[in-house]
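Below you'll find the structure, written out as structure tokens, and then a few comments.
Moving on, here comes chain A:
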Amino acid sequence: MVAEISHPLSKYLREAMMPHIWCSGCGNGIILNCFVQAVDELQIDLKKLVVVSGIGCIGRAAGYINTDSFHTTHGRPIAFATGVKLANPDLEVVVISGDGDLFAIGGNHFIHAARRNIGIKVICANNFNYGMTGGQQGPTTLLEAFTTTTPYGNIEHPFNLVHLAAASGATYVARWTTLHVRRLTQSIKKMLQKEGFNFIEVVSPCPEIFGRRNRMRTGLQMMEWFKKASIIEHFSDPAKADITPERIVVGEFVDIEKPCYEKLLYDKMAQILT
Partner candidate 1 sequence: MKTENNRTVLTGTHFMNGDIACAEGALAAGCKFFAGYPITPATEIAEHLSKRMPEVGGIYIQMEDEIGSIAAVIGASYTGLKAMTATSGPGFSLMQENIGLAVMTEAPCVIVDIMRGGPSTGQPTLPGQQDIMQAKWGSHGDYEIIALAPSSVQEMFDLTIEAFNLSETYRVPTMVLADEVVGHMWEKVVIPPAEKIRIVNRKKPNTSPEKYLPYMPDDDLVPPMACFGEGFSFHATGLTHDEHGYPKTSSSGVQQKLVKRLCEKIRKNADKIVKVREFMVDDAEVIVVAYGIVARAALSAVKEARKTGIKAGLLRPITIWPFPEKLIAKIAEQAKKIVVPEMNCGQLVREVERNVQGTSVVFLSKLGEDPHTPMEILEAIRRNC
Partner candidate 2 sequence: MRVEVRFAGFGGQGIIKSGIITAAAACIYSGKNAVQTQSYGPESRGGACKSEVVISEEEIDFPKVTSPDVLIVMSQHAYNEYAEKVTPGGTIILDPDMIPHEKKLKNVKIFRVPATKIAEELGRKIIANIVMLGAFSAVTRIVDKESLKKSVKTNVPKGTEELNLTAFEKGYQYGEKLLKS
């Protein structure tokens, strides 16, 4: 008889939700793995952790993680998380969502949450397109890339997410690709230990939907692109960190201290009540 061996991190996952919905070669599993690894290394109390996500492939991550979790409407995880964090500032509130959810339909919530510096930790899986709906152009689709709605090549300039986050007031901003597993995990750990609005962009492969229209049919081919194009430059100017086919600047861009919203709010309330 063989004893059943379970994965050391399986307690962090809702096994009833498996199998997951992600395609082979997708980077979402790597992001989930790095997040769970970071939570495990920090020994975060799962009762105090809330994971919120929006709509999109990565949006299912909230359901897969065995904590209090909420899968909101499209674009609204940060606004929902704002209510959670203010209602109970002792909770660690993490938003895991995609580039379309957070920066197209939800862009307004992102910039305002960053401006307020509310203590929400945001992990964005940037796969350059709307994967779940079959691969349409999105706010991060590179110029000239092919998607189902840019059959002649994309003519829209993409957002540079780390620049947007930095300019909006985030106190921690980093970018990694799914190739940088250890660095990403360290970055998530750092973010979870820091106050304020923190943001990590994870450039993630989507070979089945995006890659195959752009001469990268497998996850491996997409990872090879990340490997070739990535340059680690810590604290470089986020304004100059646009992603291009030739160059993906990764690293930490911002790591500053600034009073967070919930602290300012509760301090003010304490003043008023005394």
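These made the cut because all candidates are chains of the complex that A comes from, given by their letters.
Everything that follows uses one rule, which is that a residue touches a chain if its C-beta (ideal position, glycine included) is under 8 Å from a C-beta of that chain, and two chains touch if they have at least 3 such contacts; residues count from 1.
Quantities reported herein were computed from a predicted structural model and do not represent experimental measurements.
Picking from 1 or 2, the partner of chain A by touch in this complex is candidate 1. Interface of chain A with candidate 1 (complex): residues 14, 16-17, 46-48, 50, 52, 60, 62-63, 66-73, 75-76, 79-88, 90-91, 108-109, 112, 265-266, 268-270, 272-273.
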